[in-house]
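As structure tokens, the structure follows; a few thoughts come after it.
Only one protein chain is missing from this complex, and each of the others stays in its spot.
And now, chain A:
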Amino acid sequence: MSEVELLSVSKLYGNKQPYIIKNLSVTIESGEFFVIVGPSGCGKSTLLRMIAGLEDISEGVLRIGGEMANHWSPSQRDISMVFQNYALYPHLNVRENIIFGLRVKKISHEEREKRLLEACEMLNLTDYLNRKPRELSGGQRQRVALARAIVSQSPICLMDEPLSNLDAKLRAHMRSEIRKIQRQFGTTMIYVTHDQVEAMTMGDRMMILNQGEIQQIGRPIDIYNHPANTFVASFIGSPQMNMCEAYYDGTSQELRINNDLKLTMALPKLKTSTYIIGLRPEYIHIPQPNNSNQTTVQVVINHVELLGNDTLFSFQVNDQQWTAKWNGQWLFEPGDKISIALDADAICVFDKGTRQLVHSSIKQDHDELQKGVLA
């Protein structure tokens, strides 16, 4: 009923190039939590505003609930939206701010009060109903903005980086809160963020956007394991995926990163050529004694970050800075020479020219493992 469908949608201002959004097609299912993620200026907010009806659609078709909606006014689309800076009415108190839209829609007094109470209890706002926005903290304002979206009971809700002004602790709390509310109401949620933690943890599916073009759409975990190209690989994951050029020799089945570092692995689909390889920091391991399957190499540490539960350290591979993530506390000093082991199974290989993924093999057996753990 409330799915949102974009067919070859483009956006440009006036007739001027370049495209802000270029030929973008995606279907967001009813009741889905769909995250749009990308770096600043990639067009994600513009896309959201096009769905909201605040920006014209230059080319293509927008369908809401199966009907062509290009020329519907924002209010006809029956969409609620939470803005990045909340957009609360400064002259109205919390109560009036929340029910402002309901008044416009001529919803009865009893119904208004009922929804207000419900939303305020859910978000712990009951004590602040008579306060003005300026008397609230950032987190409280954010919750008022959220309550305003909830009481409208629109089937589709858009959020434009709603958590970016909150501190880390509150952000973590609100992440789960928003997810919970979305599940409870079965809202179709379209959520824009540049924060990849939000993207990874909240979405049923996510779309990665760069320079107005789709890079990849899929389940967050699939995107993490099988990034479609080098952009996605470096954008998703923190610390980001280590990458460098490597030469694959088909006859000796060897992936040569440099003279010291060679991985033996069979990549039957690949020709002998230079590729870009990627390896996530958590797949650089502590060498295990007496394991002949692992590829170990000596590196010189040039930077260490102790996180308490994990230790991050970086070292140079060819012209690239690589980072490894080891569990536990490792008191390394810059300049220390240590041995590390690379997990060849976890390497992603990208074409050097197109930068598209040509090989990845990570954890296809993950589902099997999970079945073993589940009681």
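Please note the rule applied: a contact is a pair of C-beta atoms (placed from the backbone, for glycine too) under 8 Å apart; a residue touches a chain by one contact, two chains touch by 3 or more; residues count from 1.
Convention: contacts and distances are computed from a predicted model.
Participant: Name the omitted chain as UniProt records it, choosing among "Succinate dehydrogenase / fumarate reductase flavoprotein subunit", "ABC transporter permease subunit", "Indolepyruvate oxidoreductase subunit IorA" or "Multicomponent Na+:H+ antiporter subunit E".
Facilitator: The missing chain's protein name, per its UniProt entry, is "ABC transporter permease subunit".
Participant: I'm checking contacts with the chain that's been left out. Which of A:Asn85, A:Gln288 or A:Ser339 qualifies?
Facilitator: Counting the whole complex, the residue in contact with the absent chain is A:Asn85.
Participant: Would you indicate which residue among A:Gly41, A:Pro74, A:Gly250 or A:Gly353 is in contact with the undisplayed chain?
Facilitator: A:Pro74
Participant: Which is it among A:Phe100, A:Phe185, A:Tyr247 or A:Trp330 that touches the chain not included here?
Facilitator: Answer from the full complex: A:Phe100 touches the omitted chain.
Participant: If the hidden chain were put back, which residues of chain A would touch it?
Facilitator: 49, 52-54, 73-75, 79-81, 83-91, 100-101, 104-105, 132-136, 138, 141, 152, 165
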